[in-house]
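The block that comes next holds subunit A.
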Amino acid sequence: MEKKFLWVGTAILALVIFATAATIFYLRSNRAFNGSVINPPSPAADFTLTNQSGQPVKLSDYRGKYILLFFGYTHCINECPATMAILMKTRLLLGDRAGDVQVLFVATDPAGDTPQAVGEFLARFDPTFMGATGTLAELQPVWASYGVTVEDGGETHSSYVYLIDPAGNLRLTYPYPSTPEQIAADLQLLFRRK
Partner candidate 1 sequence: MTQRKALLTRFLIGISIGLLIAIPLSELAFYFQGNNTSRPPKTITIDIPAGTAQKVSQGQSVLPQDLTFVVGDILVVNNHDSIAHTLGPLFIPPNASARMALDHLGGFSFVCSFQPTRYQGLDVQEALTTATRIEGIVIAGIPLGILLALYSLILRPLKFGKNTPPPGTA
Partner candidate 2 sequence: MRKFFSLGLVRGLIWQVIGTAFGIGLVTGVRALMRLPAWKAEPAVVVGALFGALFFLYGVGVLDDWLKWANGEETSDEEVDETGLGRRRYFGASQDHKVIGIQYLTLALILFTVGGTFALIFRTELVKPGMQFLTPLEYNTLMSLHGIVMIVGILIGISAFMNYTVPLLIGARDMAFPRLNAFSFWIAVPAGIILLSSLFLGGFDTGWTGYPPLSVRAPLGMQMFFLGVSLSSFSSILSALNILATVIRLRAKGMTPFRLPIFVWAAIATSIISLTATQLIGLAFQMVMLERLLGMGFFDPVKGGNPVLFEHLFWFYSHPAVYVFVLPGLGVISELLPVFVRKPLYGYKWVAMSSLGIALTGFLVWGHHMFASGMAEYLREPFMYSTLLVAVPTGVKFFSWVATIWKGKISFPTPMLFVLGGIVVFLLGGLSGPPNATVSTDLLLNNTYYIVGHFHDTLFGGYVFPFFASIYYWWPKMTGKRLNEKLGKLHFWLMGPGMLILTLAMMRVGLLGMRRRVADYDPALGFQSYHIAMTLSGYLVALSILIFFINVFLTMKRGEVALGNVWGSRSPEWQVASPMPVHNYDKPVVVVGEPYDYGLPGSRYVKFEGED
């Protein structure tokens, strides 16, 4: 009976190993992005705005980095802080590769989102987060070029996170709510693809 069992045991372990290998291969071969893919990658409209410390900030400053772009307003109570938290977690999940990712927050309420307001808002999450605000005149074209419809008070209807690759192309967008795991997984995939 023991002899027989040795065969059984070996067979089981072999099966398990095979299953593991097969799965890994399967997962390697067809990994899909979690976010909605923009195909072909189209150049993200560049803009110049003011960051929380009053300096001018350009989107193109961050060429060579992955940019997570989000449109929101500082006195927003649910989606904007929630998304910021998600992005913070995402960077944590990325570990040492977090340095390659820059989060950029574009204001949608010129009245309320003064540079220091943006600064305080972002400081609640992650010092590396970069804010970008300006006058209504400055902001409106930016909103337009990213298809953000802003109602008075900064309320937006389309709260996505835009993922822009080092070449400055829009690659993916994430609807609200997406989990940090999903975004991080996509970034990992992009890292590996390079």
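Keep this in mind: a residue touches a chain if its C-beta (ideal position, glycine included) is under 8 Å from a C-beta of that chain, and two chains touch if they have at least 3 such contacts; residues count from 1.
Regarding selection, all candidates are chains of the complex that A comes from, given by their letters.
As the structure is a prediction and not an experimental result, all values here were calculated from the model.
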Pick from 1 or 2: which one touches subunit A in this complex?
1
So in the complex, the part of subunit A that touches candidate 1 is made up of which residues?
36-42, 44, 144-147, 149, 157-158, 160, 162, 170, 173-176
